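A quick write-up on the structure given underneath.
One chain of protein is taken out of this complex; the other chains stay put.
For chain A:
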């Protein structure tokens, strides 16, 4: 099973889609290569978080998504 990569908030606008499928395993460098350039530019920013399998990663660079994992790209929240 591939890794499902989800774009939240304004990152979905930049990506032009809500999600893409990427072959597993997926690490940080692989993620940067897989997403549209406009999104890849934003990902290193401290305000952009990454969740893998439902957990926010303390260190994005440590991403290691396996078969069937969902990776969510989380831009700064707007709050409720």
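A few comments on the model shown:
Keep this in mind: contacts are C-beta pairs under 8 Å (C-beta built on N, C-alpha and C of every residue); 3 or more make two chains touch, one makes a residue touch a chain; residues count from 1.
One rule holds in what follows: contacts and distances are computed from a predicted model.
The listed options are "Tat pathway signal sequence domain protein", "Ferredoxin-NADP reductase", "Carbohydrate ABC transporter ATP-binding protein, CUT1 family" or "Molybdopterin synthase catalytic subunit", and the UniProt record of the chain not shown names that protein "Molybdopterin synthase catalytic subunit".
In the full complex, the hidden chain is touched by chain A at residues 6, 8-10, 13, 51, 54, 56, 70, 72, 74-80.
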